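Data block below; observations after.
Complex shown without one protein chain; remaining protein chains in place.
Per-chain numbering from 1; labels A and B assigned in written order.
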Amino acid sequence: MLTPEILVAGLVNGLMAGGIYVLVAVGLTLIYGVLHIINFAHGSLLMLAMYAVFFLWRKPLGLDPYIALPLVIAGAFAFGYLVYRALIGHFSHGKDENILLITLGLSIIIDNATLFFFTGDTQTIEVTYAGRMISLGPALVPLGKLVSFAGALLLCLLLGLFMTRTDMGKAIRAVAKERQGARLVGIDVEGVMAISYGIGIACLGAAACLLMPTFYVSPSSGHAFVLIAFTIVVLGGMGSFKGAFFGGLIIGIVESACGLWLGEQLGQIGIPLVFILILLLRPSGLFGAAR
Amino acid sequence: MNRRHLILVGIGGLALIAYPWVFRSNYAVDIGFLVLFAAYLGQTWNIAGGFAGQTSFGHVVFFGVGAYVSTILHATYGVNPWIAWPCSALGGAIVGWLIGTLCYRAGLKGSYFALITLAVAEVGRIVANSLPITRGGLGMLIRADLRAENFQFKDPIWFYYIALVLCVLAMVIAWGLTRTRFGARLAAIRDNEDAAEALGVNAFREKVKCLTLSGGLCGAGGTVYAQKYLYIDPSIAFSIDKSVEMLLVTLIGGPGTVLGPLIGSGVLHFIGELTRDLGAMLPSVGNPQPLSIIIYGAALIAIVAWLPDGLMGLFRRTVGGDRA
Partner (left out) sequence: MSHIVIGRRAITRRRFVAGTMAAGSLAFPAILRAQAKTVKVGLIHPVTGFVAYNGQQSRVGAAMAIEDVNKAGGIKAMGGATLEAVLGDSQSKVEVGVSEVEKMNEAGVAAYIGCFQSPVGIAASQAAAKYNTPFIIDVGASDLIVNRGLKNVFRLKPGFGKCAEDAIIALGEINKAAGAPAKSAVLVHESGEFGTGTAKLLAGKLPSIGIEVKELIPHDNPTRNMDNIALRIRAIQPDILTMSNYGNEYTLLARTLHQQKVNLVGMFSVLGGGFNYKLVKDLPDVAENMMDYNHWFNPKSSNAQGLKRRVEAAGSLFTFEVYLTYNSVMLLADALERAKTTDKDKLIEALATSTWSTDIVPYGPTKFVNGQNEGGRAAALQAQKGDIQVVYPAAFASASVVFPKPKYN
């Protein structure tokens, strides 16, 4: 049954799926990898961004999701920044456990607020050209997924550059490495954390625009990506965007291969197993600093 | 623990024993069971997460293993559930030992450890979904035969008292951790593992012991759940919601304290019950139920915001005295 053709096609499918996962994970790389915040609300915020894409697409606005990208990214950044300023930074008193509980409470509120205002109905958008199939060898890939793949690559490159070449990027890295020290040299730590969180959520905004044409949104649809996102962040190495990119692709391929080999249900075991193995054998991940 | 605390604890204990007689309604008893059971599971989490600082996100794996061990033994092989019960605890303990050995050997700490436990719970769920012995996604049904010898009861008050006994047992163990050398070593590891090692504590061995104990107790909880509701499937037995609840009641109540999980469970359930009907008071709205849960989420954030040390922190500040 598993002919070379199927394997290759599966590989390509895995790469494309990986592209999507990278998009979700890259924001978490910043938030968890750099700020060390376990963002329980990651899935819920992704879902919220996807609803934003949906409402922008629907009449009377009728905005194509790719055109809406800059708008959604900006909105997501603002939302993330506010969430950090008003909630996380404010109420956590710096304790990690508290941040966890606050993001948990936030995710409960977001999930149920969307359920209340938008009902439990699943929503999809139709972007006809995104559904056009492109043949990549034996594989058939929708244009939308190729665009997400490209988008993921671009996003990782841009963020990598941002972190190394800009002042803000350096400030973020300083805060991540040594918070007290950063404060002492005059960096506004709380401001930097808020901006970092905002950027992380902005990435989810980008992910939402690129994901919606080939997926769907409902009040509980974001959670499916969360464990995978954490796996990728750890696999790639905390705080490494290069790592998030390759980690995401590897996870996509692993998932696909396990699915083909073990069946789609049991094959899902591949992802947590990879996660466990990485943590046991090489916790610093592919590109993270050695511990 | 001074005299004042002893009296308070005594009154609390009597109140819990008397509760089902004062509120002689099955609904109140059921809520009481839920509070005590969640407090028990939370306490098992507390042993590892609160006392030893080993936060885990996947504690439900012990619960699920326990639930399946006793249910398979009972429903498939006809073993009496009372006898299968300690087997569940053993199963949980073995899994705890395995996870501890592997993870601590690899030096995993903090959020890495927390996330790996989450992955382990996921593996547990997927495996349970795929094995013939668990009947996979079809789930396992326990034939209703409401007699005490079957670990089933016509009157739900029995489950209330079983939960109470378990809760007290776990609290005694937790209290023991505040009094014994073992507990002191765990506290040292929690506060500063390197310093503890320098003082001669074998952190690896103590942490593995701790997780084994925690896993065993949690596994025992799985049997109680299976016997009460008479049906389990992988998404119930390995649900991330249960892991979250265990950690939630402890963190809200006060990690590393004996009464924390019980108080946290009580308060969270109280808020839950209070808000459950609130949404329903808006009959003109299509589906007001999510509003109740929004309020619950907001209450959660409020508690964290104003009581950063958990509810026990508040208790200590108002009643005073040393760590209970």
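Following the convention adopted for this analysis, a contact is a pair of C-beta atoms (placed from the backbone, for glycine too) under 8 Å apart; a residue touches a chain by one contact, two chains touch by 3 or more.
This is a predicted model, so every value here is computed, not measured.
> For the chain that was dropped from the view, give me its touching partners among the shown chains.
Answer for the hidden chain's contacts among shown chains: A, B.
> If the hidden chain were put back, which of A:G10, A:G75 or A:G89 would touch it?
A:G10
> Out of B:A15, B:L141 or B:V172, which residue would touch the omitted chain in the full complex?
B:L141
> Which residue numbers on chain A touch the omitted chain?
Within chain A, the residues that touch the unshown chain are 1, 3, 5-6, 9-10, 13, 16-17, 20, 112, 115, 119-122, 124, 126, 131, 133, 139-140, 142, 214-216, 218-221, 223-225, 228, 256, 259-260, 263-265, 268.
> Mind pulling the chain B residues that touch the left-out chain?
25-31, 34, 126, 129, 136-139, 141, 143-144, 146, 154, 156, 229-231, 233, 235-236, 241, 276-277, 280-281, 283-284, 286-287, 289-290, 292-293
We adopt the following convention: only the chains that are shown with their structure count from here on.
> Could you grab the centroid distance between chain A and chain B? Build each centroid from C-alpha atoms only and quote it in angstrom.
Each chain reduced to its C-alpha mean, chain A and chain B end up 31 Å apart.
> Going by the contact rule at the top, pick out the chain B residues touching chain A in the complex.
It comes out as residues 55, 102-103, 106-108, 111-112, 114-116, 118-120, 122-123, 126-127, 129-130, 244, 248, 251-252, 255, 286-288, 290-291, 293-294, 296-298, 300-301, 304-305, 308.
> Which residues, counting only chain A, touch chain B once they are in their complex?
So the residues of chain A in touch with chain B come to 32, 36, 38, 87, 90-93, 95-98, 100-102, 104-109, 112-113, 115-116, 119-120, 227, 230-231, 234, 265-266, 268-269, 271-273, 275-276, 279-281, 283.
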